[in-house]
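What follows is a short report on a single structure.
For this view, one protein chain was removed and the others were kept in their places.
And now, subunit A:
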Amino acid sequence: MIQDTAIGQKTYLSIDKLWKAFGSFLALKDISLDINDGEFVCFLGPSGCGKTTLLRAIAGLDLQTKGTVMQDGRDVSNLPPSERDFGIVFQSYALFPNLTIEKNIAFGLENTGRSKSEIAVRVSELLDLVGLPDQGSKYPAQLSGGQQQRIALARAIATKPGLLLLDEPLSALDAKVRVHLRHEIKELQRKLGVTTVMVTHDQEEALAMADRIVVMNHGVIEQVGSPTEVYREPANLFVADFIGEMNQIESMVAKGGRLSVGEKTFACHPHPFPDGTAVIAAIRPEDIIPHEDGYTSEDPNRNCIDVLLNEMEFLGSFWRCRLQNERFGQSELIADFSINAVRRLGLGEGRKMVIELPTDRLMAFDRPEAI
């Protein structure tokens, strides 16, 4: 089963039962995670959930309290950073302000048995790689944020480390540069094939870049999966809510696993809850299907309901609509309808219409404990 492809199947980094305590506060609780060779993994979660703490434990910058970290078959749990094999980029970039760009990139190449000319060649290679071929003699303060970011990246990969660690590398940049750099970093990572861990609290960034996303909350891992997995099949309400938008409707499990809201029951995606459990029924706005006036379906597996279209908001590529049905009480359903559908159906505010909640997109989750 072990084979080396672009994204290998071989485990490169293995974290086992990791705990981190700050005083009596537990920042990481029993974290176990395997990362494959060449994989791009994002740690995603709200502020303070322990992403940076986990990254720093992997780097050896702040040791975990308990647990092991294996890198490339070697137990590095208690090694200082200088005896591990990684390159790192911080949110602040931490470029040396008094050294030129070239000197910054060359910093890690010195004292490694390379000659001056070898270093110069490697530096210009790296400058080409990050797309800043003639900026070498400038100082960091003379570059834009995005350019500094790329220099920090070049410095981190200069020595060809086995592992690249990125702590919110894009969060100090403005939106446009961010989107652009997102692709560049991903491209570069694919080209180099270096195993990469990136910390972010921006879900879009994680979805766009990661091979796998590790969703964290309060020091634990909520779910690990590919972007589509965590988006389409969130493991719990936290993940569902944190990534993308999610309509949440209080409901009960009725006979046959169906979800009841008011008197009506809905067919839904398979779930493990027994009859009579109080759950949250959830569906993403873009999964709601609009139908023409008067559309009906007798099929009990097609969840059609009548709604009142209360409000429409044009968001560029789609319309965000607020739909009301007395069954859902005061709260409205949010649905994203394509511009086409809105035109085709002639939708407008105040209209009565029929919508369908597709069976396999309607999910049931544990209700969060009352706080």
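Descriptive notes on the structure:
The rule is short, and it goes like this: a contact is a pair of C-beta atoms (placed from the backbone, for glycine too) under 8 Å apart; a residue touches a chain by one contact, two chains touch by 3 or more; residues count from 1.
Simple rule for what comes next: contacts and distances are computed from a predicted model.
Of the names listed as "Lactate utilization protein C", "Iron ABC transporter permease", "Carbon-monoxide dehydrogenase small subunit" or "Purine hydroxylase delta subunit apoprotein", the one that matches the UniProt record for the absent chain is "Iron ABC transporter permease".
Within the full complex, the residue among A:S14, A:S124 or A:T159 touching the omitted chain is A:T159. Checked against the hidden chain, the listed residues A:Q9, A:S92 or A:T228 yield one contact partner: A:S92. Among A:Y139, A:Y231, A:F273 or A:Y295, only A:Y139 touches the chain left out of the display.
Across the entire complex, the residue among A:W19, A:Y231, A:F273 or A:Y295 in touch with the chain not shown is A:W19.
On the side of subunit A, touch with the chain left out of the figure occurs at residues 17, 19, 21-24, 26, 30, 59-61, 63-67, 77-84, 86-88, 90, 92, 94, 96-99, 107-108, 110-112, 139-142, 155-156, 158-159, 161.
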